[in-house]
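Input: a single structure, listed below in structure tokens.
Here the complex is missing one protein chain, while the rest keep their positions.
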Amino acid sequence: MSAEAAVFYLFAAITVFSGGVVVLARSLIYSAFALLFTFFGVAGLYVLLGADFLAATQLLIYVGGILVLLLFGVMLTHKLYDLDLRSEVTQFLPGIIVAAGLFAILSAIGLRTRWAVGPGRPPSVTTAEIGRLFMSQYLLPFEAASILLLVALMGAAMIVRRRRDA
Amino acid sequence: MMVGLSHYLVVSSALFSLGILGILTRRNAVNVLMGVELVLNSANLNLVAFSRFGSGNLQGQLFAVFVIVIAAAEVAVALAIVLTLYRLRRTPNLDETDILRG
Partner (left out) sequence: MPDVVASMKRFEPELILTGALLLVVVADATGARWRDVASRILTIGGLALALVRSVELRGGSAQVFGGMAVIDPLASFFEALLIGASLLVVLAFTFRNSRELHGLGQGEFYSLMLAVTLSNILLATANDLAMLYLALEMVSITSYVMVAYMKGDRMSNEASLKYILFGAVSTGAMLYGLSFLYGLTGTTSLPAIREFLAAGVTDSNRFAIYAIALLVFAGFGFKTATVPFHFWCPDVYQGAPTPVTAFLSVAPKAAGFAIMMRFFYTGLAVPRTGPWDLAGTIDWVRVLMVVSVLTMTVGNVAALTQTNMKRLLAYSSIAHAGYIMMGVVALSQNGARALMIYLLAYLFMNLGAFLVVTLVHLHDGTFDLRDYPGLYRRSPLLTVAMAIFLLSLMGIPPLVGFMGKLYVFAAIIERGPAYFWFAAVGAVNAAIAAYYYARVLKTMVIDTAPVEKPPFRLAFPDAAWVWILLLGNVLPLVWWARIDGWARTSLSLYAGP
């Protein structure tokens, strides 16, 4: 088995196994930390796929931002001294049937379909190119995303803020 | 065996299915959010894999960057709402939200 294959299987295993823990664990804290490993696994896969900028972004934003936010959410919605943090599971059987079915169908599609054949992109440094694209072809979504962030953050802050005197 | 597109697609479909499982079976709103994040990550993995093996352009990766940004904004708003839910009701569980029924 080549080195690349070994690394792939390692990261794939981390990702999928952690994903399983996120979804199945009893304790919310276990889920949150498993999510951390899932994000790391995905970042590793990105590196293998030659998306270096994306991998760094994944770590910075998903782990550094979103996961921290989720942890805050977990912590703030449970009484700290009551370390119960149990998260219950309902209707497990139908859920697992649906999930298994989805996995089977989507994998089959993934394996059977003739996806677009192209030159492919051997791993290379992408940051400069991505930066250039942001300023040229992707300018509109770039600016729109900044508006989205402004409004989302304003909105989130407004929702959480204690009612002010009007 | 060379690691090819199919390998990544199987991983992403596994992630997607796990995410859906979490969304369908979890009572805690934060847990459901984690399931959603799994789904978004699986789609991102698809995009990057297709970019690498298929088209050769960076459009997939750019798309993935925007997805990450959107996910961040979504989580911020979702947690704000969950926090308010907890403040009003002392529980982050979804089963106990049933005022709106009719």
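Order of writing sets the chain letters: A and B. Residues in each chain are counted from 1.
Following the convention adopted for this analysis, a contact is a pair of C-beta atoms (placed from the backbone, for glycine too) under 8 Å apart; a residue touches a chain by one contact, two chains touch by 3 or more.
The structure presented is a predicted model; accordingly, all values stated were derived computationally and were not measured.
Within the entire complex, contacts from the absent chain reach the displayed chains A, B. Here one chain is not drawn; of A:10, A:60, A:75 or A:105, the residue touching it is A:105.
By the touch rule set out above, chain B reaches the unshown chain at residues 16, 19, 23, 29, 32-33, 36, 39-40, 42-44, 46-47, 49-50, 54-57, 59-60, 62-63, 66-67, 70, 73-74, 77-78, 80-82, 84-85, 88-89, 94, 97, 99-100, 102. Residues of chain A that touch the chain left out of view are 105-106, 108-109, 112-116, 118, 136-141, 144-145, 147-148, 150-152, 154-156, 158-160, 163-164, 166.
Following the convention adopted for this analysis, only the chains that are shown with their structure count from here on.
Each chain gets a centre from the mean of its Cα atoms; for chain A and chain B, those two points are 6 Å apart. Looking at the complex, you find that chain B touches chain A at residues 1-3, 5-22, 24-28, 30-31, 33-35, 37-38, 41, 44-45, 48-58, 61-62, 64-66, 68-77, 79-84, 86, 92-93, 95.
Those residues of chain A lying in contact with chain B across their complex are 1-2, 4-5, 8, 12, 15-16, 19-20, 22-23, 28, 31-32, 35, 38-39, 42, 45-46, 48-51, 53-54, 57-58, 61-62, 65-66, 69-70, 72-74, 76-78, 87-92, 94-96, 98-100, 102-103, 106-107, 110-111, 115-121, 123, 126, 129-130, 133-134, 138, 141, 145, 148-149, 152-153, 155-157, 159-160.
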